[in-house]
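Right, subunit A next:
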Amino acid sequence: MRVNGAIGGALVGLVALTAAVSVVWLPGSTGIDVAAKFAEPSPANLLGTDQLGRDVLSLLMQGAQASVLVALLSVGIGASLGTALGLLAAARGGWAEEGVMRLADLAFAFPALLFAIMLAAVFGPSLSNAVLAIAFIMVPIFARVARASANQIWAREYVQAAIAAGRSRLGITLDHILPNIAAVLVVQATIEFAIAILAEAALSYLGLGVQPPTPSWGRMLAEAQTLLYLAPQLAIWPGLCIVVAVLGFNLLGDGLRDWADPRLRGLRA
Partner candidate 1 sequence: MTLFLLRKLGTLAATLIAVSVIVFAVMNVLPGDPALVMLGLDSTPDAQAALREALGLNAPVHIRYLDWAGAVLQGDFGVSYSFDIPVGDLIAERLPMTLALAFMATLLTVTTALALGVFAAARHGRIADWGVMAISQLGIALPAFWLAILLVILFAVTLRLLPPGGFPGWEDPGAALTALILPTVSLTLVQAAILARVTRSSVLEVMRLDYARTARAKGLSRGAILRRHVLPNALIPIVTIIGLQIANLVTGTIVIENVFYLPGLGRLIFQSIANRDLPTVQALVLFFAAVVVVANFLVDLAYAAIDPRLRTG
Partner candidate 2 sequence: MSLLAVRDLRVDFPAGTALRGLSFDLERGERLGVAGESGSGKTLAALALMGMLPEGARASGEILFDGHPVSSLSETGWTALRGRRIAMIFQEPMSALNPLQQIGRQITETILWHEAVTRAEAARRALALMTEVGMPDPEARLRMYPHALSGGQRQRALIAMALACNPDLLLADEPTTALDATRTVQVLDLLRKLAQTRGMALMLISHDLAAIERVSERVLVLYGGDLMEAGPAGAVLADPAHPYTQGLIAARPRPRPPGTPRRALPTIPGTVPGLANLPQGCRFYGRCAQAVPGCADARPALRQTGEGRVLRCVRALG
């Protein structure tokens, strides 16, 4: 288990590093050069070139930017909004809690793809719509996790003592509840990162996410799919990148969960 977490951490580090490095440096040219199309792997183009003569490795590295950016934004929005709602539900109880939970139930009827489809139909496809759609499915997940964990903390004696001492619910939430559920939220966020990366890839593949000419793994796959008989290798690399990133976050999330909650260690698969 500990080994898995370390592998996950390494993979996540690799993806993050690649995305950061690609902002300032790329190993090859991403300019269109039709004369150089479909080049074999060589020292100049380690993974060869695509149908427009662009360096595949450089495109993949830039693709990491889109993945990391969309995941950061959508998980960030979803986690803050969802956590706020969950904390509110736990702090207020009663109809507020009931209302938040029913809304969370309802949101599960809209998978990210359906939400993205609606936004794309109304506003046209764009990166920000993809972020919004993915954030939308994150909100109920974080709301539920935050509420469930917060309720456990609210039941503790020192929190009851703080209530008796007349502290406000907001004060208690900020001082006692949030710090205590932070670990759970971080674990959840790590796992949701994996889901966000998968969702971004799918939306971009379908043309609902990252728009040309910005490179993204999902869009590279969509383009490569039209060239399967000519250059099947172009459809391999972007997929591998997605798997590495998703696997990394999943393993890291598992590792963090075991670390944060020793009682669960070894119980799960």
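Candidate selection criterion: all candidates are chains of the complex that A comes from, given by their letters.
As a convention for this text, contacts are C-beta pairs under 8 Å (C-beta built on N, C-alpha and C of every residue); 3 or more make two chains touch, one makes a residue touch a chain; residues count from 1.
Since the model is a prediction, treat every value here as computed from it, not as a measurement.
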### Numbered candidate touching subunit A, per complex, among 1 or 2
1
### Contacting residues of subunit A [partner candidate 1, same complex]
105-106, 108-115, 117-123, 125, 194, 198, 201-202, 205-207, 218, 221, 224-225, 228-229, 232, 235-236, 238-239, 242-243, 246-247, 250-251, 268-269
